[in-house]
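Beneath this line is the structure, given in structure tokens, with notes to follow.
Apart from one protein chain that is not included, each protein chain of the complex appears where it belongs.
For chain A:
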Amino acid sequence: MDKKKPKKVFVQGAIPPEKIANSVANHQSKTNIGAHSIFLGQIRADEVEGKTVTAIDYTAYEEMAEKVFHDIREAAFAKFDITCAHIYHSLGKVKVGELCLFVFTSSAHRKIAIEATNYFVEEIKAKVPVFGKEIFEDETHQWKVNK
């Protein structure tokens, strides 16, 4: 059931830490779950040529990104025996120390949940058309590239 629901992945601005606690709480009634695995992406204050990143401004080709997120979900459910999976990604400005990506998978057992979360994160970084403008303290910027 969870698998088929269309999901809205993008959230405007940073992902509030409370969302993680609430997501965990929402799964306490699903007693076939034995393990949750969570990945949280946080904005790092990278230093580039003496300037420090203060925020990342995310944009996306939203229509394609939502489709790719959906395809990644479908592939993950085919590949791993997970009971549910949730993805949230920020759009707009996210300051250093704030959260920009939240991947949450659940399974009967730990290994599957951990592997599935890892799969989601790697696929999202490689395939989803999201772009990040790293803003320095002097308001100059550079474009982030995933390694």
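Just a few scattered comments:
Basically, contacts are C-beta pairs under 8 Å (C-beta built on N, C-alpha and C of every residue); 3 or more make two chains touch, one makes a residue touch a chain; residues count from 1.
Here, contacts and distances are computed from a predicted model.
For the chain that does not appear here, its UniProt entry gives the protein name "Molybdopterin synthase sulfur carrier subunit", which is one of "Cytochrome (Ubi)quinol oxidase subunit III", "Response regulator receiver protein", "Molybdopterin synthase sulfur carrier subunit" or "Inner membrane ABC transporter permease protein YtfT".
Touching the missing chain, out of A:22, A:59 or A:140, is residue A:59. Considering the complete assembly, chain A touches the hidden chain via residues 41, 56, 58-61, 63-64, 67, 89, 100-101, 121, 124-133, 143-146.
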